[in-house]
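All protein chains but one are shown at their positions in the complex.
Up next, subunit A:
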Amino acid sequence: MSDQRIFTRYRADEIKAEFQNVEVKKFKSNAMKRKNALRKIIANLTMGNLNEMSYLFPEIINYWKIEDDIEVRRICHEYIRKLGPSKPKNANDALPYILKDLDNRNPALQIMAIKTLLMVPSPDYVDEAFRFVSGIINRRSSSSDVLKTSIFALTQLDDINHDRALPLLDSLRDIISGDHQINSVKVAALNTLYTIHEKNLSLPNLNLTVDASYDLLTILPKLNEWDKALLLESLICVCVPQTHNDAYDLIDMVEPQLQHVNTYVALNALKFIIYITNYVDHISDNLSKKLSSSIIALLNKPPELQFLVLRNVILLLLSRESLILNLDVSYFFVEYNDPIYIKDTKLECLYLLANKDNLHNILEELEQYATDIDIQMSRKAIRAIGNLAVKLDENSADECVNTLLNLLEFGVDYVVEEIISVFRNILRKYQDQYKSQISTLVSYTDSIHESDSKNAMIWIITNYADILPEYLEYFRVFSSHILEETLEVQFSILNSSVKFFARNISKETEALCIEILKCCTEEIDNPDLRDRAFMYWRLLSLLQSPKSEINVEVIKDIVDGELPLIELNTKLDPAILEELELNIGSIASIYLKPVSQIFKQIKTKQLPSSSVLNQNRDSINIVSNENLIHEQKRSQTDRFSDINHYSEGRSIPSKPSRRNTIMDDYDKPAETVNQLKGKMRSSNSSSSLLSRKPTKLMRKLTIKKPF
């Protein structure tokens, strides 16, 4: 029989009539028809037809009284559950029947009843729920299924009335520490305790002794997969190793779970181990291999799961660089049939993974994406290449630039546009290195239509005017259509024309400048642009008045000041990273924002202190398991020196005279400078407030923006 008929909107009296029909003739086959009518009610509730269906309350109660069929009973419960949340008052009539089910000897029925009880937010229901749950938890004599469900129910009861739930927590502690035979119940108790402690500010963080944690972890292999994951989740920050040996033992116990089929278990095992590594002084390279391969294995999943894993990989890469993980870039290469959000996230990973050694591989791959049919993808790939050039050192930048120049020959409009935009950033970092390429770039002036690239092109022309003999020609391509341009481009044109004049006072530049100023003040309506044009005009007219102290040099200084080097900030604040790392797999890890910033929760996770807590996470050594072979050791130190080298290369400005300020006009690429204007306040108490402000990288990495 097909149920599709059932899924249409009915009115209450239609169904009522159906019931009456059934009642009149008492045949066996009527049971079927009656159930059918009941199904219709559920279908209508699903469709949101609540008001109409609430008239059927008496009928439902009626069946509750007389029917013993478990399926009918289930429908009755479902009815209350669906209706209860929005119409708690109506549901009160059903309470006695639910209580009757609660006292039934069949645990399945009991579980059903307790679930229904919690669904209705009325005081009577809550009272009964508390009475029953505390009875079950304190007595502990009933079926362990019911006990387990009651323990989980407590989490929800705690939301409703924390004070009443509080006395029960001690019983939960007893269950955990006592020798309850059924492991699953222990895990449930621990998880509930953990959740309640997490949610309530008034409670201190849950704490278990190392011994107790050992006891719990020894039952790990015997648990059902979901319990395994719950246990691991609940132990983070709860179990604090006191010695290095504690930490190693804990890792050993959890490590096998990295290979679990259930992604949730594997990820939680990973999270737990990452957490414990804060309390060790070295990590065996075997472990690092295991962690890496488990991540790779996690990637081989349906796209939605893969997405979550990739977001967390980004997090780990940000916080640990390549110290703990050693991932092969080829796993992050984009496949043509990946959904867009996976492609984006993979690009992000590739960007973070890039270093001197694998740059060649990555560039080759990115070059292919850049010629992809998908325009979005191609743009993103080009952007990534540009960002790599800015992120890495000069030699690598050479390679990136060569790739870009190759792509330029490809000649498609959007590719050219994107390359020009990206080149501006490269030129901002390496001012003199690529002068020879400028003329090639400028020759593409005509094929640019997008405002961002136009801006970039105008910037390039202006900045390198000294090596472009016919720069004014190029500039006119844009300035002659100033009225049709977008606002940003108009601004750039205005600025550049003034710059040209200030740099080189000639008839030509003067005419151009005046033309633009006139146009901006008279023909364009935007007040900001007009104001700026007036400002320039007055400034320039000061030149003519003999009294003022303003001369050409001063004006040059004002309008054509030297720009600071751009600097990339790949790093999030360590404190934020620490917090995020403890939240692997949570929503915060997807948005890569500290929990306290986006969510209303005020309780932040922090590494519990212990005598063996590492102050500096980078100081962990990776030690090979076998006797240390010299070569490996050398390669290890090489790697470290590389890292040092990178960080030096990044922070030393090329000219000492240049102000190394951090600036904020650079917000297009995937990662950006520290931004000083942050609206959000971090609640973390930290000495440096500046570093707490959300960087643009974090904003970029969030997925709230459309991709």
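By definition in this document, contacts are C-beta pairs under 8 Å (C-beta built on N, C-alpha and C of every residue); 3 or more make two chains touch, one makes a residue touch a chain; residues count from 1.
Simple rule for what comes next: contacts and distances are computed from a predicted model.
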Listed names "MHD domain-containing protein", "2-methoxy-6-polyprenyl-1,4-benzoquinol methylase, mitochondrial", "Ferritin" or "Cullin-1", with the criterion being the UniProt name of the chain not displayed: "MHD domain-containing protein"
Residue of A:Leu118, A:Ala189 or A:Leu408 in touch with the missing chain, whole complex considered: A:Leu118
Candidate in contact with the missing chain, chosen from A:Gln259, A:Ser506, A:Asn526 or A:Gln606: A:Gln259
In subunit A, positions touching the absent partner: 1-4, 6-7, 31-32, 39, 42-43, 46-48, 69-71, 74-75, 78, 81-82, 84-86, 106-108, 111-112, 115, 118-121, 143-145, 148-149, 152-153, 155-156, 159, 182-185, 191, 194-195, 198-199, 221-222, 224-226, 229-230, 233, 255-257, 259-264, 266-268, 289-290, 293, 296-297, 300, 302-305, 307-309, 335-337, 339-341, 373, 585-591, 595, 599-601, 603, 703-704, 706-707
